[in-house]
Structure formats: C-alpha cells, structure tokens
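A single protein chain has been omitted from the complex, and every remaining protein chain is retained in its original position.
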Amino acid sequence: MIIVLKPNTTEEGIQRVVKRIKELGLDAMVSRGMMRTIIGVIGEEDRIRIQPLEAIPGVEHVMPVLAPYKMASREFQPEDTVVRVGQAEFGGAGVSVIAGPCAVESRDQLFAIAEAVSKGGAVALRGGAFKPRTSPYSFQGLGEEGLNYLKECRERFGLPIVTEVVDTRHVEMVARYADVLQIGARNMQNFSLITEAGRTGKPILLKRGMSATVKDLLMSAEYILTQGNSNVILCERGIKTFEDGTRNTVDISAIPALRLASHLPVIVDPSHGTGRRELIAPLARAAVAAGANGIMVEVHHCPEKALCDGPQALLPTDFAEMMDEVTIIAEAMGKTVSRMPKTGRKETASR
Amino acid sequence: MIIVLKPNTTEEGIQRVVKRIKELGLDAMVSRGMMRTIIGVIGEEDRIRIQPLEAIPGVEHVMPVLAPYKMASREFQPEDTVVRVGQAEFGGAGVSVIAGPCAVESRDQLFAIAEAVSKGGAVALRGGAFKPRTSPYSFQGLGEEGLNYLKECRERFGLPIVTEVVDTRHVEMVARYADVLQIGARNMQNFSLITEAGRTGKPILLKRGMSATVKDLLMSAEYILTQGNSNVILCERGIKTFEDGTRNTVDISAIPALRLASHLPVIVDPSHGTGRRELIAPLARAAVAAGANGIMVEVHHCPEKALCDGPQALLPTDFAEMMDEVTIIAEAMGKTVSRMPKTGRKETASR
Amino acid sequence: MIIVLKPNTTEEGIQRVVKRIKELGLDAMVSRGMMRTIIGVIGEEDRIRIQPLEAIPGVEHVMPVLAPYKMASREFQPEDTVVRVGQAEFGGAGVSVIAGPCAVESRDQLFAIAEAVSKGGAVALRGGAFKPRTSPYSFQGLGEEGLNYLKECRERFGLPIVTEVVDTRHVEMVARYADVLQIGARNMQNFSLITEAGRTGKPILLKRGMSATVKDLLMSAEYILTQGNSNVILCERGIKTFEDGTRNTVDISAIPALRLASHLPVIVDPSHGTGRRELIAPLARAAVAAGANGIMVEVHHCPEKALCDGPQALLPTDFAEMMDEVTIIAEAMGKTVSRMPKTGRKETASR
Partner (left out) sequence: MIIVLKPNTTEEGIQRVVKRIKELGLDAMVSRGMMRTIIGVIGEEDRIRIQPLEAIPGVEHVMPVLAPYKMASREFQPEDTVVRVGQAEFGGAGVSVIAGPCAVESRDQLFAIAEAVSKGGAVALRGGAFKPRTSPYSFQGLGEEGLNYLKECRERFGLPIVTEVVDTRHVEMVARYADVLQIGARNMQNFSLITEAGRTGKPILLKRGMSATVKDLLMSAEYILTQGNSNVILCERGIKTFEDGTRNTVDISAIPALRLASHLPVIVDPSHGTGRRELIAPLARAAVAAGANGIMVEVHHCPEKALCDGPQALLPTDFAEMMDEVTIIAEAMGKTVSRMPKTGRKETASR
C-alpha cells in the first residue's frame, strides 16, 4: 500500500501517519519527493486495508498495490481450476455449452427445449424456476414446480441442471434439485446469498453484475471460495454502457483479463449480453476466440410465446448452427466442444 | 404500445401480428407509411407487456408508450406521499436529515455519534448492523448486537432508527428494531428482499442501484407498493460512470425527474455518492436546491478509525456546518429543515 | 511517480528500472515489500511522464502522484481567476447568466430572443452561427451571416456575445465578432482548435466533453493556458451515462471538484445537460447551490419552431422565472446574480 500525503504536510503530520501504520504492526518507508511525500507500507497489506487511512488528516490518497482478492488469484493458484458438472467440465481443454429457456414455463415447454438442446450438443440445461424480474407484473417463475420439471429433464436427457437461486431461504431447496446454482447479475453483490450458496458445496455459476468491474466479480468469487467451495464458474454477461443498440455491452476483454488474473473458468452469456438474437452467434464465436471456457445461451422453440426474454432466445435450428460455428472456432483454438454422447457419457466431438 | 414492422413485411406478415394482438384481447390500428408499417396497440398495455412481441417474425421493434410502473406514478396518485418516521416526515414541506455512522462499530461509538447528530439536528439515526462489503475480509457488521445498540440510542436520544437489511431471513428481526428498513444499492433489484421488507409495513428507504435508471428505481418501488406498503422513501446515492475523481456520480437531475414522475419522497446520500468528505456539503446544498425531501449523511467522530468508509464521513463539526448550509438553502426554497426538539417532539427550525 | 514491479522481479530487473530512471535525471527510491517491490521516483515527475515506463519488462503499473495539469491547478495559483466579459465577470462574487438560442436562425429570431434575455437579466448572449450537428441533414448554422446578427445584437442590447467556433480556419474570423469563443463538448479534445482559439487571447468557454473526466477537462484548459491565455471559463454540460431518461447526466459534483482543483471559473449548462425543459430550473438552482460561478441556458421565443434543440429551450417567461429562482439561491449562498443595467453598465441585482 502506498500513501501519498498532501503537499506541505508537516514533519509532525508525516510522523502521525507513520505511527498509525506501526500501531498496525506494519513497517513504513518514507520517501520525500520534491512535490509530495510518499509512504510505502511494508508487511501484510490486508491488515491495513480495512483501515480508512484516507481519513487521516494530511493523507491525499491511498493506493493499494495488491489485488484485494487472494484465493481467486493466479498467484494463489497458478493452475486452472476445472469445475465438474455431471460429466461436463468447465476450465479444462474443452468448450462447454449450457443452453435452455430463460424461464421454465411448463413441463411441455421444458421437455421440448431440453430435447432440442440435448440433440444440439449442450452439456447442461439451464432454466429459471425463480425469475428476478424488473417489474412485479412480469412472470416470476414456477418455483418448486419448475425445479421438478428440471429434475425430470435431467433424468430423461442426462443433462445436468443449471438454475438460479434468488433468496437465501431457498438455497437448500434449490440445491436439492440443481447441479449448478446460478447467481444472477443482480445478485452478484448479494453477499448473504452468495455465501449461503457457496456453503452448499455445489458448483456456483456467478454472473458478473451489470455495473461490476472484473475486480468486483473476483471479490464476489472470493466470498464463495472462503466458504471452502472452489467450484466457481465466472460468467460475463454484458455491462451497462451508454450504447443503446444492444441490451448491454459484452465485455470480451474480461475473458482474457479474468483468465490472466484468476484460475477460475470463464463462460459468456451472449443472450443477455446483447438482447438481440442475430448477435448471439457472432458473440459466441468471439468469446471462444478470446479464450472462454464455455458459452451459455437461451434457446426457445417458440420465442414469441416465451414468457420472458423472447427476443434474445435462439430457435433450436439457430442453436444447432451456432454450435457448428462455435465448434469450428474452438477447433481453430486447439480446443474441442464437449458433447454428451447418446449413451449418456460425455465424449469429445470432432466435426 | 407501438409495433414497428421490418421493411418489406408482407400483408400476411402484418395480419399475423394483428391476429396475435387480438388474441390478447386488444385492438390494433395499422398505419402504412412510405418506409415502414406501424401498428398501434389499443387497450390495456400491460396485458401485452409480458409478451415478447419483438420475437414475432417481421417485428423490428416494440416501443412501450406508458411507464411500466403504475402505483408509483404521479398519474396514479397526483398528491405527494408523506412518509412518517417517528415524529419526522419525508415528503412534506420540510427537509429531513438522517445521519449516523456507516456501520455500528461499538456501543460507545454509536452513542457518541448519536449524541452529536441529535444535537446537530438530524431527525433520524442511521447505522448499519449488517454491512454488505465488497470484500469478505472487510468488517461485516455487528449483527443483532448492533441492532440492540441502535435501539438503546433511540431510547436515549429519541431518534428513530434507519438500518439496512440484507437477507430475507433477517427481515422480521431487523423490523423489530428498526423504524425504517434500508435497502442498499446493491440490493435494489433483490426482489425477494424488497418484497419481504415491503410486507412488514415499515417505511422502506430504497437506495438506487449503482447502475439502475430512474425507471428501474421506480419499478423496484412498485414491488413494495404492490405489497400494500406505500411508505417508500427513494434515495439517490450516485451512479457508476467513467468519472474516476469521485466514487460515484450523484445524479442530481434524478431528484426533479423522480418528483415529476412519482409521488414518493426523494432523499440524497452525498456521502456514498461522492466518497469525498469535501464534496458532501456542496452536494447536500445542491440536492435541496433541486427539490430533495431530505439528506442522508455519514457522520463519525473519528473517521480515521471508522471500520468502514471513513473518508466519506463528516466530523460532528462538519455536520453542524452542513446543517447550517442546508438550512439556508431550504429556507431559500421556502422550506424548513425539520429538527427534533429537546423535549423529544419534532418542531420546525428557524434560524 | 510510483512504479510497482511484478511479483518475483529479480534484482537485475529492479536495477534495470532504476538505471532507466536515473538516465532521465531523476532519483529512485526502492522499497522492498513482502509481496511487491515498489520504486518511488523523486524529482520532476513531468520529465518521466512522457516515458511509457509501463512498457519496461517487470513493471506492473505506474501510478502518477501529481495531477498532470499545472497552470490550471490551485497549487499553481491559489486565488480565483476572474474572467471579464464585457462588463460581466465570471469567477468573482457574482453568479453570471448567459442565455440565448441554441442556433442563430434569423435576424428577427435573434433580436426577439436577445431582447427577452436582456430584459430577463442575462449578462451575455449565446447563439451558434456554426453548429456541430450529429446528422449532415440537420441545420448547420448561418455562418458569418449569423455572426453579423450577433454583432448587431451586441450593439443594440449591450450584451457581449458567446459563440462557438468549430474549425481552426474560422478562429480568426469568429474572434473578430465574438467576445467569448465557445469550444463545444465534441471539440474539447480537438487540440488544434483549442490551441488556435487560445492564441486569440479572447476568453474561452470550454465545455466538458461528454465522456471527459474532470481531469481531462483541466488538461484541455491547460492547452489554452500554455498559450498565455488565462481567460478560461469551464463548463459542465452533462456526461454520458446509461441513464436514458435525460439526454446526459449533469455531474454537479464536478463543480466543487473543479473549484477545489483549479482556480478557473465554472459554469453549468442545464439545457444540454438534461435535454428536458422542466429540469432546467432545478438543475440551475442546484448548480448555484453547489458553487457554480454561472449558468448558461437556451432560450427561444418559439421552441417548437427552433431549428435545433427546441425541447430543451426555455420560453422567455420560463427564463424570467428561472432567474428569480437562481437569484434566491445565489443570495442564500451570499452571492449576487449579476445584471446588466438599462444604461448598459453592469450592476448587482438585489431582489
């Protein structure tokens, strides 16, 4: 940590700051420049991080030197984390695709879509039973009934289930049904929820908040890791910008930035990220080319009747096409797109 | 709702959309322009809102005509809502100030600050017992112990308590202690939490999310109002922008925009909004000049020892000065700054 | 300047960086922490600023300690700069209001509006003869013909003229007519233009770019100051954010932030900043309460016929009302709103 003092800070002022640092069991190294005095703090930076040193009179600003996350960092763990979900893997040599409807709307709808995405090559089925909706008048999900349909689909198609949890009171119940607990963008900093979800030990798919930095996302992952759960899949799903031609702006640079800073797998959700069906496949290709470990997309057999987010869902035929395109890019990257074999065992596709 | 069709949509395509609208019990009015065909939807727009019409082939985009919130709108209730908190009011002719530490750190700390803000003219005491912190290594709050200190302060100084709730499982407990339940920016779209908080019937202080639009904030208020609880205080606390000289950018225009669109009271939190102590008073003055119904600020008797957000807290003397400045602006606006009398009954200050 | 090295940098790597710093005539102070080695650079920071030290192998990041502007800073000049424009002043004890149409559309239009704003209390007339418009099909201004009308209005109403220059080739000509050269938001970083405008010695009204930070604005001011022209008026006019209910988001905190960092006067343009007529007066009040030295607004006698930006223009009666409101807030702040007397000499209004 580096502490920059205001111009004209007196020697007494300097010593006051130094004393405070030493009280915290750290060492201070004073560097008197022509324009400013700077104090380098030596020791365990975290001990000082929680102290608002900027509030000390004479301090102009405090610059942390280290990343504020630890367990999520590459420095802590140089090798990639591989999260296993059923027979699929996130973080290894493959590219894994999760697909399904935005919301579980009915048993028939879910079965039709699950069949399509299973055939199309998805390794996991997504579908929300609890939907966080901006409007209280919008469809809020089927709740436990929806979870039951998801469970039936797992049994029928052999696809592990990814589903969102939105309330600490539901974590235990959702965890009984789900293979992966999804934390939505709006809940990325719902620290009670992510802590509780982390405690289940289940893989957590953690979506980046719409206004969260890459660093914020890793801090939220850190909450889960500190619960002893290292099965965290990070998901870039678009951030808020002034651009109004897309629902959000997918931050593709977050993929390599996260891969460099952390050992956790990174997937991309181009459906929510763009909100426009015609942009999903190009962004899925770009994500894989930038090094993503997977893709999550919305598929609906009849988007215009979808109760939620119809315009950003792919038709089953679009999905199959996207899978082909993603496969070609993955292979160019020296990777393979993971596929579920008909027998139920996963194997690696080659086109 | 207005539906714009893609160029060169066939007559059959047009009729398909019209048929769909009529199936929903609404009427459609087709307008054939030189460049585009447009369909105006007549009837209850909400019936169609949940249908993703943009997913129908041939539809280019769908433009809602009405605001998506109802009970929160001025059209629904033209007169101002006045939320009563103890003897204080938010939304009437006065300007009410809430003050206190970011977090409750100890009994002594809270009593010292409560006394200072009580003397300084605050009408309610804020202080977090549950703190949503970006880092799992940061101080997370004292929990119920902190709530007890807050309760003691209410008894001692006659100040109603504003405190944050972050977990649906805690809502009932926090509501036993608090006069106002605060929903933090990170939880503005934690719909389970706001619904549960709304159900208590207690006044809710709803902070705008860092990346939420004015419309999003009103949609979250709508969640609370639909629970039969109209005691909602909206709070502008800064939004995320590219500007890096302040923690966030306080959107002062949101104050008149919210006051025009809604009947709910609006307060401003310049502490979180700027993150810089020297900008708090200017922003508090600006907020009142723009029509805010109140101000919420952080006060700490020793900011450099604060366990949370020290640099943005005012010293008790700064607070007194800010109160004087806010009082002058309020009076210029023909308003008064509400004060708690020594006897415990609220009256109106005149300088 | 502080240089943070990557973890595990060898002693040789450290010495390489130190050598490079010494070659530049500066001194280096090495601080070896547990996690990172940090090098403080002592001497004239500017000498090193233009060197991309971040490109040296082993360097993780470089943190400048000082603000990159000098002549624009309060450290360079502690007392306020007062810019004189005709008989008006920007930066002194008063609040000065500039008003007029967005664009000069015709002689009649300009005279009608000039008369109204003169009566209403503006101390300068704004009006664009050259309009930077997003669309090539929009009205681009009357050019020199418009400048002539502005000149006539100055003679008739005694109001100094503020008008925009958009092309280096026009600077000399526009300077012959104008009392203040306006640099629009889109040209804030058109460094050729601001340098050329600065060279005229005329007062420059420099608008903040839509995506410029406070620091960027001061850097652009620095360009003008280094031309020997200290007559710079800074103008906050709204920044781009994700909020879509207003045209831009007026950053009111930029006013005190600029006033603390710089000696230059700061005014606010709530017309462009909000794009909504009903928000102009509240934002003008807020700006003055936050410490602005002036306000610039658009006034049009018939906004619906305005060739440019009609929805954000005030009617003359709205303008008079806004002036009353601004006067009340200014007086509460211990300031006065400057007025032009009928005799043509400026005096100070008292309500």
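Going by the order they are written in, the chains are A, B and C; count residues from 1 in each one.
In this section, contacts are C-beta pairs under 8 Å (C-beta built on N, C-alpha and C of every residue); 3 or more make two chains touch, one makes a residue touch a chain.
Since we're looking at a predicted model, the values are computed, not measured.
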item	value
Among the chains presented, those that the missing one touches	A, B, C
Touching residue (missing chain; options C:Phe111, C:Phe139 or C:Phe157)	C:Phe139
Given A:Ala55, A:Val165 or A:Ile239, the one touching the chain that is not displayed	A:Ile239
Of A:Arg285, A:His300 or A:Arg339, the one touching the omitted chain in the full complex	A:Arg285
Interface with the unshown chain - residue positions in subunit C	20, 46, 49-57, 68-69, 132-139, 166-169, 186-187, 189-193, 195, 209-211, 216, 219, 222-223, 226, 240, 277, 303-311, 313
Contact set of subunit A toward the excluded chain (per top definition)	211, 213-215, 239-246, 249-257, 260, 273-274, 276, 278-279, 282-283, 285-291, 328-329, 331-333
Those residues of subunit B which, in the complete complex, touch the missing chain	2, 4, 7, 29, 31-36, 38, 40-45, 63, 65-66, 75, 240-242, 244
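Convention: only the chains that are shown with their structure count from here on.
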item	value
Most central chain, judged by mean C-alpha position against the global CA mean	B
Separation of mean Cα positions, subunit C and subunit A [Å, integer]	40
Subunit B and subunit C, separation of their C-alpha mean positions in angstrom	31
Whole-Å gap separating subunit A and subunit B, where each centre is the average of the chain's CA atoms	27
Touching two or more other chains - residue numbers and ranges from subunit C	240-242, 244
